[in-house]
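One chain of protein is taken out of this complex; the other chains stay put.
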Amino acid sequence: GAWLGSAAPPHERPGARRGAEMKKLYGNDAAKIQAMEAALQLNFDRNCDRKQPKYWPVIPLRL
Amino acid sequence: SISACNEPGTDAGSLQTEQHARSMMRERFLRCLLSMANKQIQFDMYERVKVNATFGASDIDVLNFQVSDLQTPIGVQSEALIRCQDVISYSFDM
Partner (left out) sequence: MNTTSAWRQRTPRDWERYVNKQVHVTAHGQQQHRGWLHTVDPVTASVVLVRLGDAAGGCSVSVVMGHAVEQVEVVGEADEETAMRLSSLFRPKEREARAGGGGGE
C-alpha cells in the first residue's frame, strides 16, 4: 500500500455521516427510522452489558 | 450493505417514492423486531439445527440476536447470542 506520510484523513463525525446517509435512504422519515433503530440498539447493548451472552454455537454454522 | 439506487434518469419524484417504500417497509420490520421481545422464538438454522429461545433484542444491522433460555441439543444456555448468518428463518406466535 502507498504510505502517504503523516497526513491523516480529515476527521469525520460518524454521526453526521450516518444522518446524511439515513436522509438519503429514508427522506422525510429518516428521523423516525433513526429513532426506532436507536431504541432497538439501546435494548441490545443494555441486554448484552447486563447478561454477557456468549455466542451459540461457538463456531459459526456457516463460515 | 444497502443497494444504492443510481439508475440514470431517477428524478426527485421517483426518489421520494423509493424513500417512502423503504421507510414504510423498514418501519414495519423494526416494529416486528420490537414486538418479539420476551416471546418464544423458534429458530431454523443451517445444518438442520432447530432451537427455541426467549427473544431479547437484535442489533439494528441484524447481525446478532440476543436471546435467553436457549434450548440447545445439549442443554439450556441461559444467555446467548445467535449469529444471524447461521439462521435460515425464525417464527413465533402473536
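Going by the order they are written in, the chains are A and B; count residues from 1 in each one.
Please note the rule applied: a contact is a pair of C-beta atoms (placed from the backbone, for glycine too) under 8 Å apart; a residue touches a chain by one contact, two chains touch by 3 or more.
Predicted model, so just to flag it, every value in this text is computed and none were measured.
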{"item": "Residues in subunit B touching the chain absent from view", "value": "2-3, 5, 17-18, 21-22, 24-26, 28-29, 31-32, 34-35, 44, 46, 48, 61-62, 84-85, 87-94"}
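Note that in this section only the chains that are shown with their structure count from here on.
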{"item": "Sites on subunit B touched by subunit A in the complex", "value": "2, 15-16, 19-20, 22-23, 26-27, 30-31, 33-34, 37, 45-47, 49, 56-60, 64, 66-68, 70, 72, 77, 79-83, 85-86"}
{"item": "Subunit B-touching residues of subunit A, taken from the complex the two chains share", "value": "25-30, 32-33, 36-37, 39-41, 43-44, 47-48, 51-57, 60-62"}
